[in-house]
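What you see is the complex with one protein chain gone and the rest in place.
Let's turn to subunit A:
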């Protein structure tokens, strides 16, 4: 028999008045999995996360977290979750260390244990030297790491991360990914939302692509690329000619040709061969880039839109 899923949803719906944020999604997250929600702003990722975090009740459908019903066992479920919200809500009136200890006390942890746990976690997120300092002077990346440490204080079964690296500089993002990867290796179940492809590819074993409140595709990053894209993509930019006109001339090159406002994408098994063909059939491109397919291409193919404008 398969292990019981930590998160299970069927026909999950969230409506705010007339607006349907989540429109009947099915999910199942297994223990130890790193699971991602990928989609543009407004796709319904955060609404789904809030329902999983038991701070927002489903309008319809079935939802089970750790085998329990959020409508009736909210506090018991929340006791076993770690939440890193999209908006930082660290306590600016407390020190870095006090933020962790105070939060541990919300979970009923004894003071001494809370203190030890806080010290361990500050070590883990590399903020031990800031323990006695204020929160306000910390950089964005440090605050996010502190929020993640806070989410781990109760040794949760599931860690929920809502856009964990949005707004961080590349260096801060890489440090954060590395720490999250460590957690993953320890077997912590991670559920995260992101609109960054590289983040999803780096961290997620499995993900769902959301658009307009629905799940439009799911699988591992590699399987999604294999299913919805080609191994390679050629990006062609032109001087005078509009990408739409060029795309018509290039029809038949590779497996598929897409025109974006600023470039033409040719999806192909062999990028170099397709680039050569494009040279013969169309006008001379101003620039040619052959690259591997990414989740961005999957998303573009599935929704007709790019993820980050």
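As a working rule, a residue touches a chain if its C-beta (ideal position, glycine included) is under 8 Å from a C-beta of that chain, and two chains touch if they have at least 3 such contacts; residues count from 1.
Everything that follows uses one rule, which is that contacts and distances are computed from a predicted model.
Remark: of the listed names "histidine kinase", "Carbohydrate ABC transporter membrane protein 1, CUT1 family", "Anti-sigma factor" or "Transport permease protein", the one matching the undisplayed chain in UniProt is "Transport permease protein". Touching the chain that is not shown, out of A:10, A:105, A:255 or A:305: A:105 (per the contact rule at the top). One of A:57, A:223, A:244 or A:284 touches the chain omitted from the figure, and that residue is A:57. In the complete assembly, the contact with the undisplayed chain comes from A:75, out of A:75, A:137 or A:304.
Residues 16, 50, 53-57, 70-79, 81, 83, 85, 87, 89-94, 98, 102-103, 105-108, 154 of subunit A touch the missing chain (whole complex, contact as defined above).
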